[in-house]
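Heads up: the structure comes next, in structure tokens.
One protein chain omitted, others in place.
== chain A ==
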Amino acid sequence: MIVKLTNNQIAWRAAQDIQDGAYVNLGIGFPEKVAQYQPPGREAIFHTENGILNFGEPPPKDEEDWDLINAGKKAVTLKPGAAFFHHADSFAMVRGGHLDVAILGAYEVAESGDLANWSTGPNGVPAVGGAMDLVHGARRVAVITDHVTKDGKPKLLRRCTLPLTGVGCVTRVYTSLAVIDIEGGRFVMREKLPALSLDDLQSVTGAELLVTGTVADLIVPEL
């Protein structure tokens, strides 16, 4: 029985790759956790689609200002050097290639870098928000996700089966078991949990995992 990483640990690992001074957009929900694990001495500037750069922690309860929210409509605070802007400028930052990294959740990721993270099919009310814009702007588009679905099915696939958010857009995937890059239309191994063999990992992955060099141990603190 392999102990997989918790969501906090996946978020921690993703945070280690964010450089000092980077402009970063975190998808709503799970990816928001990445902000909590910035390495000491590094300061990233967080962007939210609804028009704030350099927002910070949520305020204490009952001190919320509902004109100061993030894309998930949660109350936030401002850090020194924050800025407000309208939606067209906000998405100019996104599509114009001004963000260093976007970190998003995923239903499925394909070895081609295709991402499905906005629709689980024709039932219910469809909602896309800013996901389709974010995948086509940031210099790096990373995904954080459990390695498999709740039913144990692979989320890393040869081709996505769900409606796409974007084509060929993901560059790195941080999962509960491994860190995998997407290069030349292939999943390339970078790190894996030390207790896990490559065969174990391949057996829960829906496309071939390529090993082109050393596969480092994926080691994270207890969180």
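We take it that a contact is a pair of C-beta atoms (placed from the backbone, for glycine too) under 8 Å apart; a residue touches a chain by one contact, two chains touch by 3 or more; residues count from 1.
As a working rule, contacts and distances are computed from a predicted model.
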item	value
Among "ATP-binding cassette domain-containing protein", "Stressosome protein rsbRA", "ABC transporter permease" or "3-oxoadipate CoA-transferase", UniProt-listed name of the chain not shown	"3-oxoadipate CoA-transferase"
Selected from A:P31, A:G105, A:G166 or A:G206 as touching the chain missing from the view	A:G166
Option touching the unshown chain, where A:K4, A:K79, A:H136 or A:R186 are the choices	A:H136
Residue, one of A:V128, A:L198 or A:I219, that touches the chain absent here	A:V128
Among A:I52, A:L104, A:V148 or A:L177, the residue in touch with the chain that has been omitted	A:I52
Contact set of chain A toward the excluded chain (per top definition)	48-52, 64-69, 73, 84-88, 90-91, 94-95, 114, 119, 124-133, 136-137, 163-167
